[in-house]
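Every protein chain except one is present and positioned as in the full complex.
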């Protein structure tokens, strides 16, 4: 097993045995700022090597994927899970958006197995983060009496920390190119996997803390949080094939589709759809889908997508 | 543009669009402890290679420069800017002292262009930090009825965090020499520019936050904060020539003279001259001069000093 | 002198001159999480190269050492120092347990002198951390009317932060082996000594802050905190010889025996033996023994153990 | 010491509301506020500050009686239904009445 | 604004006690609590939060009168002897009495 995953398990175990181990908040925030910037920079540096024109169709395909996923998740939540409208929309938004750390774990997975991928994939992380959230909010608001302040919301979503750092890194990497970023490479690229490992320790602590929420929300979320990602991964893999990504790229896009947001989406939904119960979505995305993806999902999606690609 | 500057701009933009991006306080403090120590160590390691005797005249010249600058700034603030005595003295103290991060950016600038400089320049950062503050306090207190507690003040200034870390690093570097510090070099020297980039992100956030203060304080500070640094840079360049520094050393000394303090000076002036309005000096040093130096000043001083040096 | 020690002295001096230099709490916590994990990983990676069977006798010897040390310290504290039972037991627990940072400094010391040692020594740090604390609690509770909640206590001690991180790192290193941890090596191994230096700065600040406590507690603790470590180091060296460790390993085991806990033991004793005065034990372990070991002890134990080993 | 009676309104709630809450408080007539990061527990379960979604703030406002009522009412009607919220009011004395 | 009288119990003590204290408070009948990291000084000397052993927390509990007495008494008898502890009680008003 990848050490990154072992760090996650260490966090899970520490929490389950009720250890007093905690990462200070500032450290957690610092690590996540680092990861977001590093992923953005990495993508930007690669983008600098490509002509942008040919990417546009891919961009369109990915955006479409981001809009479709929450629309698929919503009816399942509403009619199978019998959630009320706000809760169903909120969970749909979380699964429509993506998890940057899951993406990073998948990148590490590919690296270790020597599977190459389009290096500008971080661009798609940015593209996939927002649409799912917007669609989720729309689902909640259609037919609701309360008016939504779209201006404030657009601001909240587009200028939220994670988008700003990812896009910022992307643009800086793109403008600077690999050579100018040479002195930054040591910190942002060489130490990446080790910092990711530390962050996974925190993720383990937090994810395990969500398990008790699950007991209250019952089996449905457990099923939803493991089955839906598999379906989404397959859809992501198909879209990847459609837009002409390599095997590695398709595994990453599949993993992105399968991943659920637990940073940007919770913050946005808390403001936009306050009547939704935040612990439902977090229990699912942090407590079920994140561990599932890290422990089981990524290798599984590798197989599924490999099958699609005939590899 | 140097990535370090791009990170600064990212911070500025994030703040201007009112993003919720913030570096946790502990991270900011940690980064600044790192930068101070690293600069000190770097200087100390180089000092270990030099006989100290021949440096003494240079030390004298630099100290003189530090005493002169606030005396030049004060009348401009008092009679052109029509500031009252405390405010004029406080701003003068800020511009008499120096900005360690501006210095670091200038070092990165030289490195990128392959311009060499006296490696013991960090010594001059230490030497220039204090005199400006002391002269500023004297200017405020001469003729004021309230007595100043010089003991407490000297303590505040000399044992303030930044002096202790810079001097501490310098001495440790000097005692240890390059070989003994080898295992520390990776962290303190190789990662330096990348950590500086992160710090510049924070500086961008904070500097942009000072802009609204500027609106209140009017155009004078804008003019003061851009014109005076240029003059000071030229003076610094002349002194550098006088004490026999290389071109690179002269650019650094010019930049130091042009830079304004926003850590040591605000802390000291808040205690020593409480009646001075702290947002005036911070708006000028953080909101005007720091961005000016980083974006425009350093290349400009390169030209001006280059002209002096006939290069 | 090793730069690591110079950073410690910088902290001591900064505190003695009452500088406002402080490491933010989150940074201190972050650094200590890093150090614990790194030491654990380092040990685990080495353990992966060894068959475990032959280590078992060594494990037994080390555990015996951990049980014996507090039993030796207790009568001295109780009858020479005239401490009451809770205070004597608490201090005995601190000296029965170990200091991970002292161990790290000793490792750095050996590295610099090119003295090799059994790379799985971190295992012994884990083994030595707990028994001393348990014996200390037993000493306090035997004959005390108040019942002790052993369950809660065992939990507190075994799942405390430092044990979880050390053991977690050990197991992750052991499972992964050197190759899989390659991408983590940069952060956890190459930067180790530099991060240790930063941590020593904080240790200096804190240790010097304990000196005023010493004035109240008098000369006995000063004597105890310097003489007992020397005796314990000799005992540790003998045990090392007994279980067949190399010279380097013996110096490390001696240093471990000589070191006193200031993280795990204080936390555990505060809960288990609340009537003990915590500033007594901290003044001794942090204010006397830690500086003594770092400045004088380690080289001394090198000599003593070297004498035992006829080297 | 002569003090002037004022109210202290304390609001403990989710930190996601900070910027909105500050705007509301100033709009409703208060001249200042003080905020502190806290953790806690109540009807909405433990909020241990271990994750961004789990952080609380404690907002303190010194103001006159009508403003206190307005703030407390406003928080109750706008936030208390959907957010983990606790509000209490205390009588305090201030030295410079013109400030609050 | 109609408020209902409740007590605010504030406990300032060593942070090592946090988890035990929370358990005790909820057992004694309070429905919530709010905790803040603080530093301070008193009979036990300065506790400057510079070291793990030197950290204080400030626990705030809103509750009815009997619960307040029970908590204050409990803290006094169980912790005040051996731990740096400060307890005080204030009269406050709450809007939603059923919550506390």
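A, B, C, D and E label the chains in the order they appear, each numbered from 1.
Quick note on the criterion: a residue touches a chain if its C-beta (ideal position, glycine included) is under 8 Å from a C-beta of that chain, and two chains touch if they have at least 3 such contacts.
All values derive from a computational prediction rather than experimental measurement.
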Interface partners of the hidden chain - shown chains only, full complex considered: B, D, E
Touching the absent chain when the full complex is considered, from B:81, B:96, B:136 or B:266: B:266
Interface residues of chain B (partner: the chain not displayed): 22, 25, 205-206, 209, 262-263, 266-267, 270-271, 274-275, 278-279, 282, 286
Residues in chain D touching the chain absent from view: 1, 3, 6, 8, 22, 26, 31-36, 62, 90-96, 99
Absent chain, residues of chain E that touch it: 12, 36-43, 56, 58, 65, 68-69, 72-73, 76, 80, 86-91
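Operating definition for what follows: only the chains that are shown with their structure count from here on.
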Starting at chain B, fewest touch steps before arriving at chain D: 2
Chains touching both chain B and chain C, listed by label: A
Most remote chain, CA-based centroid, reference being chain D: C
Farthest chain (mean CA position) relative to chain B: E
Rotational angle, Cα trace of chain A fitted to chain B, multiple of 5°: 120
Separation of mean Cα positions, chain C and chain A [Å, integer]: 41
Geometric centre distance via CA averages, chain D-chain C, whole Å: 46
Centre distance in Å when chain D and chain E are each reduced to the mean of their C-alpha atoms: 19
Residues of chain C touching at least two other chains: 22, 24-27, 30
Multi-chain contact residues (two or more partners), chain D: none
Pairs of chains found to touch, sorted by chain label: A-B, A-C, A-D, B-C, C-E, D-E
